[in-house]
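Following: one structure in structure tokens, then a few remarks.
A single protein chain has been omitted; all remaining protein chains appear in their positions.
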Amino acid sequence: MRKSIFGVACVAALLATGAARAEPTVKIGLIISYSGQFADAGLQMDDGIKLFVQKHGDTVAGKKIVFIRKDTGGIAPAVAKRLAQELVVRDKVDVLAGFVLTPNAMAAADVSAQAKKFMVVMNAATSVIITKSPYMTRSSVTTPMLNETFGTWAAKHGIKTAYTMVSDYGPGIDAEQAFIKGFKDAGGKIVGSVRMPVANADFSAFVQRAKDAKPDAIYIFVPGGSQPAAIGKAIVEQNIDRKKTRILGQDVITSEGALKSMGDTALGVITVSNYDYNHQSPKNKAFVAAYRKAYHRTPDIFSIGGYDGMRIIYNALKKTGGKTDGKSLIDATKGMSFESPRGPVSIDPKTRDIIENVYIRRVEKVGTKLKNVEFDTINHVKDPFAATAAK
Amino acid sequence: MLGSIAGVLYDGFAYGMLLFLLSVGLSVTLGMMNFVNLAHGAFAMLGGYVAVTLMNRLDWPFLATLPVAFLAAAAASIVLERVLYRRFYKASDLDQCLLTIGIVFVSIASAAYVFGTEQAVVRTPAWLQGSFVVGEQTFGVYRLFLIVVALALAAGLVGLLEFTRFGAKVRAAVDNQRMARGLGIDVDRVFALTFALGCGLAGLGGALAIELVGLNHTFAFSYLIYVLIVVSVGGLGSIGGSFAAAALLGVSTVAGEYWAPQTGSFLIYFVMVAILMWRPLGLFGKR
Partner (left out) sequence: MTSLTSAGAGDDLKIWLTKRTRWRGAEIVFWLACLLPYALTPDYLQLASQIAISALFALSLDLLLGYAGVLSLGHAAFFGLGAYTAGLLAAHGWGEPLTGLAAAGLVAGVCGFLASLIVVRFRGLALIMITLGLAQMLASAANSVSWLTGGADGLQGVDVKPLFGVFSFDLWGRTAYAYSLAVLFLVFLLVRRITNSPFGLSLRGIRENGVRMAALGAPNQAHLRKTFTIAAGIAGLAGALLTQTTETVSLQTLGFQKSADVLVMLVLGGVGRLYGGLVGAIIYMIARDQFSDMNPEYWFFWIGLMLIGVVVFLPGGILGGLSLLTRSWKRRAP
């Protein structure tokens, strides 16, 4: 399975060099973190992309889709920018796509703007990215879309006081500020906030502080990987009374891996997300089944970002009849709407950013497995930053 | 307030004990043979993944995987030592650095290929989970387990070193290698065994670490810094030094998180630099 990526890369490279003489192609440069700390997100995104092509074929509007994959190795904006430049200048790609991490997306956006190339951000979630190039769109979600909505929802559903715990880096701080804004605007009171070191290993001290503040709810944002399970365990260890203090967080803290690690201690945690493999729709069930069959793993938010990002590219190409210049593709993307495994998705014609449903879920036991069960939906959420900027 | 001090000390000491297990091997072998083994973290990672595989694929109970993690890492170290390391004892420090960093890279890529890039997931037995309450303070059970295991091993190591012939040979080799050879001690063999023991402990530490700090394919590199800090602050070749340094590092990390979280990792490095400026050879180092 992983060796096949090597094979595909080889074939793609061969195709890329031979394409000029062969049939017309659309070259898509993928700038993704395939190695290092964020490798898992990168690989899931790549699998989502591959699954879409597998299902819908690799020809659109009479042209063959060709991928050129570049690894950023993690957070490396100078590298991402150089890779974007090389893809445009050397490999003559038509589309720049991928982007797991915000700094990389921001750096590559300069190239997209300068070279007038269509760019699809498939994960990076910081609001301001979309403003960096007029040829850019996004297929994932923004942090305020999730967390500001969540804050508002929490205040309106019986949570009067909250304590926030986030990791001290870009996404964490964005999430904290978004949640606090939504929460306070809807009448909630923040009784304390703490920012934890990004590479933190041990959460017991922080959880203890949160417990001491006795809030109605503790809001948590930590990066994926080892931290969600670690903080879950710290919560259990500190014996937080879950009836008096509810645990809230963004979806990473109840990802599949985190739930497996935490076990029953995760029951009752309420999270916000734009996608979960447990979403009850026929389209999603088919998607998850196909993904599991092909990659022996469950799809996550990175997978759906990649999958729907490809949908956007295909739809745009169909609309332009194969024209690949940046302006044609972005114009075709504005106002686009389709049904994704996650729910209904559309692209805002003014901001070019994504509009989708936001789901509030609770961890429950379904049969023998722990799952995120959606129990509330906020429809057609737009990025608040862009919404106010557009006004 | 008293309660939280106790909590910070307890959690910090437990974290420190984990660091002790991960680092003590490197301290002793670096002090004895002056061989810069930056791949020490790779052995910890190997132990961790062995434990994960046994638990998830073969349904072994957690406790049973611990000795296997130890043995697997020790065995791997013996192979690596014979095949590769032995030829580079006389090489320059920098060449040793480059060699072992190369091994780290290879191990990270191999771990990603074999075990995937997701977080390793383990389910420790129920009796190791949860917490107990003393007065107003809650204490985690797993941390108590970690402390007990580390203390037992530390005692065992000190006993080995002080009361056995092998231990006497180890101490001789650390103090003055040439003299030890002159006295007829087979220093190479002593080193090989000590190296195996040290890497085995790292492997055990890796297996124990999963529950506390998680495990993924980048573990070998991400914990390298902390191991280096413990080794340098503790002093080369000293078990007591590693113990003290690890405990100090663990407690200051947790204390910083509780009382000054906005400083982030600043505090640990500040403490390290301060101690090294005061005692450049480490707390208990001799050279």
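Letters A and B name the chains as they come in the text, with residue numbers starting at 1 for each one.
Heads up, the rule we're going with is that a residue touches a chain if its C-beta (ideal position, glycine included) is under 8 Å from a C-beta of that chain, and two chains touch if they have at least 3 such contacts.
Quick caveat: nothing in here was measured; it's all calculated off a predicted structure.
Checked against the full complex, the one of A:V66, A:V93, A:A107 or A:V381 touching the unshown chain is A:A107. Per the touch definition above, the residue from B:L58, B:L94 or B:V133 contacting the chain not shown is B:L94.
For chain B, the list of residues touching the undisplayed chain reads 84, 87-88, 91-95, 97-99, 101-110, 112-113, 225, 228-229, 231-233, 236, 262-266, 269-270, 272-273, 276-277, 280-282. Residues 2, 5-6, 9-10, 13, 32, 34-35, 39, 43, 69-71, 73, 75-78, 81-82, 85-86, 88-90, 102-103, 106-107, 110-111, 114-115, 126, 168-171, 173, 197-198 of chain A touch the missing chain (whole complex, contact as defined above).
Heads up, the rule we're going with is that only the chains that are shown with their structure count from here on.
Distance between chain A and chain B, defined via averaged C-alpha coordinates, is recorded as 36 Å.
Interface residues of chain B facing chain A in the complex, by the touch rule stated above, are 4, 7-8, 11, 15, 109, 112-113, 116-119, 121-123, 129-131, 133, 138-143, 211-218, 222, 253-255, 257-258, 261-262, 264-265. Interface residues of chain A, counted against chain B in their complex, comprise 2, 35-37, 39-40, 43, 168, 194-202, 204-206, 208-209, 212, 224-227, 229-230, 233-234, 236-239, 257-258, 260-261, 263, 265, 297.
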